[in-house]
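For this view, one protein chain was removed and the others were kept in their places.
Just so it is clear, A, B and C label the chains in written order, and each chain counts residues from 1 on its own.
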Amino acid sequence: MIEFNNVSLRYGDGPTILRDISFSIKKGSFHFLTGSSGAGKTSLLRLLLLSLKPSEGKMSMLGQEISKLDRDRLLQLRRHIGIVFQEFKLLDHLSTFENVALPLRVLGQQPKEYEENVKELLNWVGLGERMHALPNVLSGGEKQRAAIARAVISRPDILLADEPTGNVDPELSERLLHLFAELNRMGTTIIIATHELSMIKKFNYPQIALKDGGIIIR
Amino acid sequence: MIEFNNVSLRYGDGPTILRDISFSIKKGSFHFLTGSSGAGKTSLLRLLLLSLKPSEGKMSMLGQEISKLDRDRLLQLRRHIGIVFQEFKLLDHLSTFENVALPLRVLGQQPKEYEENVKELLNWVGLGERMHALPNVLSGGEKQRAAIARAVISRPDILLADEPTGNVDPELSERLLHLFAELNRMGTTIIIATHELSMIKKFNYPQIALKDGGIIIR
Amino acid sequence: MNILNFLEKKDISPTPIVPTQTLTSNTLVFLIAIMTFLSALTFGGLILVQKSASAWSSDISREVTIQIMPIEGELMDANLRLAETIAQATSGVSNAQALSIEESEALLKPWLGEELDLTDLNIPRLVVVKLSDPLNADLLSLKNELKIIKGARLDTHDAWRDQLNTMAKTIIISGMLIFLLIVVATLLAVFFATRSTMSSSRQTVDVLHFIGASNRFVAKEFGSRFLRIGLKGSLIGGISAIIFYMLLGFITSSYLPSSSTEQITALFGTFSLSLWDIFAILSLVPIIALLTAYTSRLTVRRFLKQIAW
Partner (left out) sequence: MNILNFLEKKDISPTPIVPTQTLTSNTLVFLIAIMTFLSALTFGGLILVQKSASAWSSDISREVTIQIMPIEGELMDANLRLAETIAQATSGVSNAQALSIEESEALLKPWLGEELDLTDLNIPRLVVVKLSDPLNADLLSLKNELKIIKGARLDTHDAWRDQLNTMAKTIIISGMLIFLLIVVATLLAVFFATRSTMSSSRQTVDVLHFIGASNRFVAKEFGSRFLRIGLKGSLIGGISAIIFYMLLGFITSSYLPSSSTEQITALFGTFSLSLWDIFAILSLVPIIALLTAYTSRLTVRRFLKQIAW
């Protein structure tokens, strides 16, 4: 599903952030991505989202060697990936509902087709009442939940999430992780970057730990 | 130091977020502010920062009744308050160093005067090497630490922090809380909004808990 | 501007993905409106000058004159009649008429003074020949045939007409230069403004990319927005220009002292644009809107090329 072969990453001519990383992730698995602040978790997720090119090494996703794809194929591939950004990246001028519906719109679906689904999901993450609010009046945790909803609405094959529970209380955190687990059971491959030790302990999925540019899977 | 008398808050004609809140906080105290996502923590902090007006009720800070102050006095008062925003609010075109130095510049200090202090503080929060980087190349945790450094650089009388450790690992979290505790010992009144139960337990300061628009102090 | 609101709407349900009502886009609308206004002004000016120049020129070319010198031993009246007959027989001539002595005097008076009595002088006499078809009139054969009359000379006013044409051409060429300048400036302005709008929509583009939108999709979303901005701006500008001309025509005809009105009329013709002229000016509107859309489409393309990997 996902294969990294001696992948290295550095920004411009700064220090090397990831060094000679190799690993493979099977379809339908669930991993936590851990590491101290600045270790490169977000960077690794950006590689997986195909929004960064590795400085060296090869990676393939969903059976395709990335370096061989042209731009259109890349964008196509991205539609199979859902992402929750650390800083949310919601569009300020669209309502919560419309932000969440965006991936479906890009896929060409009509409002009638997706309306029900989007509303149901919003209710599930507790945003049913804030559906028509614009992102900049949402609380931190509400934005985060909207970002999660946007990432999962199109039932992607791969779900990447960058500290998706950093802004919500432990109770809600657990609820959201159960959502991820549910998706996982339905076949989605999931990678979640997180600091929350309590979550990691409770759910006990394998970890990809970043340290000094290398990784340990445990 | 800080006095709330039957303060209520609602945005426009939305639901009431805070209802009839009264409490007082003594100079030099340290409180955690807790409550589930959307409970109104950020809103309460914005009241304290004087960036929101209460819909009803009276509040006074640093011995001054807020509703009686004109704009210039308000801005003056703000210089005694340091704030760490949930979404950081760093200026994208200024380097980390300059972002942190901003409050001193506003106070009229010259680069020579503040350079040493700023560098020392940046080293302390672990950003010594990223000093000249622009915010948008910083990792989530790095941004958060820069925001914290900016809030404390001018040694404010009151420090407000909105989930200041949501994006850093537990180790660094504790280190940052020790920084806050240190400031508190030197006389700064501190209020920190947070979800992290482990921190709350470990440091065991009193809590202001928001629930259904009311508060419980324990 | 409320009547232009319909330009903002699309089908009802989903909000456009690219924000429509931002200050930057208002600035762009305003900028395009100004530039359209100025282009339309120059363009209208060109039309007016061109019209009066061709009016002058055709007034002149519709008339040639036969001048007959008084020569000892020739009968002036007979010669005048002969000249008339020859002229009338020439193809392309509608009418030939000798001026009476009084009329000739009237022509000379401003130059020789009021009190002059020319009756006992032998002054040259004129036959005014009106052409029905100035381009195809056979002036050469007329000239040849007039050789049988002693002292007759054909004056086709060529020198005058040449001068007038040169002058009109000069004015029109200068005007066209200015017009071109303004159009180039408009395009540059649109280019810069598009880039700045794009960069303030950078976030939107990024997000669309991250959720797998193709460049086509993004370019389309932006393109339709800029087309609407361009249409709105150029409509406002074009209509203002027409209103401006109407006001100008109104003011010159009703408020200015009539002496200066005459001057203006002599220089520019009347400030009255025909329906056709208004139509021509309004035709700038879609042209500028399309140029805007095209420029911004190119800009968006380039922008997208730069940020994707």
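Everything below uses one rule, namely that a contact is a pair of C-beta atoms (placed from the backbone, for glycine too) under 8 Å apart; a residue touches a chain by one contact, two chains touch by 3 or more.
The structure presented is a predicted model; accordingly, all values stated were derived computationally and were not measured.
Colleague: In the complete complex, the chain left out here touches which of the visible ones?
Modeller: B, C
Colleague: Among C:78, C:148, C:188 or C:298, which residue is in touch with the absent chain?
Modeller: In the complete complex, the chain left out is touched by residue C:188.
Colleague: Please pick, from C:69, C:219 or C:246, the residue that touches the omitted chain in the full complex.
Modeller: C:69
Colleague: For the full complex, which residue in B:1, B:62 or B:102 touches the chain that was left out?
Modeller: The single option touching the absent chain is B:102.
Colleague: Among the options B:6, B:24, B:51 or B:123, which residue touches the chain absent from this view?
Modeller: Hidden-chain contact among the options goes to B:51.
Colleague: Need a quick check: the contact residues on chain B for the chain that isn't drawn.
Modeller: Its contact residues with the unshown chain are 49-53, 71-72, 74-81, 83, 85, 89-95, 98, 101-103, 105-106, 111, 150, 154.
Colleague: Going by the touch rule given at the top, which residues of chain C touch the chain that is not shown?
Modeller: 22-24, 26-27, 30-31, 34, 37-38, 41, 67, 69, 107-108, 111-113, 115-116, 121, 123-124, 151, 153, 162-163, 166-167, 169-170, 178, 182, 185, 188-189, 192-193, 195-196, 199-200, 256-257, 259-260, 263-264, 267
Here, only the chains that are shown with their structure count from here on.
Colleague: Can you tell me which chain lies farthest from chain A, using the average of the Cα atoms as each chain's centre?
Modeller: Ranked by distance of C-alpha centres from chain A, the top chain is C.
Colleague: Give the identifier of the chain nearest to the protein's overall CA centre, each chain being represented by its own CA mean.
Modeller: Chain A is the most central one.
Colleague: Could you work out how far the Cα centre of chain A sits from that of chain C, in whole Å?
Modeller: 62
Colleague: With chain centres taken as the means of their Cα atoms, state the distance from chain A to chain B in Å.
Modeller: Result: the chain centres lie 29 Å from each other.
Colleague: State, to the nearest whole Å, the distance from the C-alpha centre of chain B to the C-alpha centre of chain C.
Modeller: Comparing mean C-alpha positions, chain C is 67 Å from chain B.
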